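Everything on this sheet refers to the single structure shown next.
Some chains have been omitted; the remaining ones sit where they do in the full complex.
Going by the order they are written in, the chains are A, B and C; count residues from 1 in each one.
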Amino acid sequence: MTKKIRAGIVGGGGYTGGEMIRLLLNHPDAEIVFIHSRSNAGNPLHAVHADLLGDTDMKFSGKLQQDIDVLFLCLGHGESGKFLEQNEIAPSIRVIDLSQDFRLGEQSGERTFVYGLPEWQRDKIKQAKNIANPGCFATTIQLGLLPLAGAGLLKEVHTTGITGSTGAGQKLQATTQHSWRNNNVNAYKTLSHQHLKEVGRTLRALQPDFSAPVNFIPWRGDFTRGIFVTSTLSCALSLEEANALYREYYAPHPFTHVSDRMIDVKQVVNTNKVVVFLEKVDDKLVIHTAEDNLVKGASGQAIQNMNLMMGLDETAGLKLKGVVF
Amino acid sequence: MTKKIRAGIVGGGGYTGGEMIRLLLNHPDAEIVFIHSRSNAGNPLHAVHADLLGDTDMKFSGKLQQDIDVLFLCLGHGESGKFLEQNEIAPSIRVIDLSQDFRLGEQSGERTFVYGLPEWQRDKIKQAKNIANPGCFATTIQLGLLPLAGAGLLKEVHTTGITGSTGAGQKLQATTQHSWRNNNVNAYKTLSHQHLKEVGRTLRALQPDFSAPVNFIPWRGDFTRGIFVTSTLSCALSLEEANALYREYYAPHPFTHVSDRMIDVKQVVNTNKVVVFLEKVDDKLVIHTAEDNLVKGASGQAIQNMNLMMGLDETAGLKLKGVVF
Amino acid sequence: MTKKIRAGIVGGGGYTGGEMIRLLLNHPDAEIVFIHSRSNAGNPLHAVHADLLGDTDMKFSGKLQQDIDVLFLCLGHGESGKFLEQNEIAPSIRVIDLSQDFRLGEQSGERTFVYGLPEWQRDKIKQAKNIANPGCFATTIQLGLLPLAGAGLLKEVHTTGITGSTGAGQKLQATTQHSWRNNNVNAYKTLSHQHLKEVGRTLRALQPDFSAPVNFIPWRGDFTRGIFVTSTLSCALSLEEANALYREYYAPHPFTHVSDRMIDVKQVVNTNKVVVFLEKVDDKLVIHTAEDNLVKGASGQAIQNMNLMMGLDETAGLKLKGVVF
């Protein structure tokens, strides 16, 4: 048996940190060396993540150790950059950052980051030393459009997406209050969501002449996990051609599946999968995609990137039991 | 005190029938004469609509009476036409039909129907003998676009809407099963929802040169009541101009309100209101609208139409306590 | 037409304050003179209670006026007592307090308070100058047990109750966070809920020899509104006798109804009703009750008390459209 990958987690008290712990605890080829949390140092993990009771007696640590192979940063946006500035991390340690701090080519000292969307650039990820893990909406939107961009077929896109309350993080807010959110829907960041930057960068890398906008309307939904996205654009491909294009594009990718019937969010909840369903009406191609925002949209994709970087099976630790109902 | 309007209800066992009963029971100027239901004849209303326990001892009736002023048809699509063919209704009785059977100019014998969207044609409704009550999605979409169409400013529109489970009616179905629908979202009838016909008819009546599609993506949401719709189109108006246009258009209408901040579905649940919120980003105008699908989207609007037809205050019986949480 | 009752509201920004506004806006015999809120003074009501957009242009006020008949205190527990100490309220003004500050016989200066449970002591309420409005759980539990206590038949009771998230108030808390509460249940204040004091006081007033505990297990449910309570005790009455006892007890009360089939929470949501259903298995009598915690459990009952005190019809302003789905 080979030696296990040694992993550290910074920011283990939040939603994505919790998912990282859950995934790594069951990963066959990796182990958690420490989970850093300033506010929770000394407390058992299950004092914060109640579901871990009985799974581990591990405690949060106030210290960073250097005897690790990979460091996962599960910090808020803006916090990862600061963390790397303020803490000495041995150069040999690979960093996988879940914030948006390094997704657009930003550096931290010597560290340069590869954008960790395996369905776009798996080979680069395999060679990477540091990964900027994609945003949750960004992952779902891109996986709906990558094959078209790869074929140079993108035109102006109209996209609506809906996200669960975990997408807003753990901080108490009026819009994540149960009395408000239950049975409710509204919109936010209309046509100006921050993930549009990384989406546009990827799409233009694949299709340099794509200059039209992705008109993205994000909605808040009254569920906890998951994202559903529908994108509409004019397209000359027939439905058969479009399906063939998408199936061929995703054939080598173990987590992205083209469905031949309508998809739904719960189909992928608690898994690292993205499902895609195509429809064609008149000249419009409509692409539906769904993911779990905390798994494929965050911690699961981070594990997938670790697997690729460290030469493991891409699916190691990610064969997850879904919770379709 | 003037004589009360005498109303009959056909199809009182379903969702819209139940709402019609609830609204008419508290209407100051109308009274229910009978509630027809073949399957429930003889049973007290509260045997079907449990919330009516203590409110009334009335029973469902198997007989149609002719001593009424208004007859509400709360039947499934296709059923209203059949009902009027198979039953003799005195010509003096006004019919308000909640199905889609008469929304596009269809007649039943001598009866012709006015499309009952007061924000479009209140004066015609006041003169009408029969009303085809608009669809729930159709109401929300139209109220987001009427002022633009009225000003001749409509261009190709991209619209996404999400509806609660009551929108699917009372029949048991896989997609209204709680274990499936709870915490879930998906799409259906992509770009082909039946309400697009009445929407297109209205918009072209206001703006005859409007020939582009309303690209409408309907979604199923995991709440019970309400509809949220976002429409996006290119528009040369500034945000101030657009708000002025909408506020002027809706000034004479008591149930449609332009908000100066983001709206949400629960803001209008259990009321006859529609709220509208406008945003402008680059050249795109974005219009958000929300309604309660069973009130303004069905039975409440039917009452509003009755009020107009019968010369009552448009808001009579429709000053409803919302349930914002 | 008689002069309308003039009402003031203190604490109008919270959940019960919002319901008080909604109910009084539609009350045929009362009008709101001012809504006091220190933090919201000067803002329109709909800036806080978004659903009121279009219903009123009224603003929150920072000043207390004395030209009113009734003052509703919608403040947190402990705050009502302080408020009455720190503010001069003309002695002629009747006070209806929704907190628990005066439910057990506490006084504020000259003001003594009558416990406002009409099904127990409607006549005292009619003569009262000040009302301590009952707690939400306390109302549901008492209405399940009053007829037994009245007949001297109470023995040790085992009671479980479940409450929606609005019961916890508007303050952001971990247990009202949507990501936690959605699809979740747990218990709190086991056998020690503060409402047990007022419950015990009432029951012993009716049945002085009742010395056994009401063993009350409160649970948090993942809905927003409503309370469901089941109480179990040994009882020699047959089911028929028990139903007769309850029906006779509640016959003069317009909001409490004995059902002959199983009840559920949504049957009474957004109404001032309580429904009761009895079962008998072996020697155990089981009593199920349901209410809306914000209406009959708070602001609706406060209106009911105002109606009684001011000589209005007990149901004035409380004929509400439910939202059973």
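Everything below uses one rule, namely that contacts are C-beta pairs under 8 Å (C-beta built on N, C-alpha and C of every residue); 3 or more make two chains touch, one makes a residue touch a chain.
None of these values were measured; they are calculated from a predicted model.
Total copies of the shared sequence across the full complex, per this structure file: 4, with 3 shown.
Basically, only the chains that are shown with their structure count from here on.
Distance from chain A peaks, on a Cα-centroid basis, for C.
Legend note: the chain whose CA centroid lies nearest the centroid of all displayed protein CA atoms is B. Here the C-alpha atoms of chain A line up with those of chain C after a rotation of 180°, rounded in steps of 5.
One finds 46 Å separating the Cα centroids of chain A and chain C. Shown for chain A are the residues that touch two or more other chains, namely 164, 179-180, 182-183, 222-224. By the touch criterion stated above, chain C contacts chain A in their complex at residues 15, 164-166, 170, 172-174, 176-183, 222-224. The part of chain A that touches chain B in the complex is made up of residues 158, 160, 162, 164, 179-180, 182-188, 190-192, 213, 215, 217, 219, 221-226, 228, 230, 232, 262-266, 269, 279, 281-282, 284, 286, 288, 290, 325.
Against chain B, in their complex, chain C makes its touches with residues 15, 18, 22-23, 26, 49-55, 166, 182-183, 224-225, 254-255, 257, 259, 261, 263-264, 266-271, 273, 275, 319-325.
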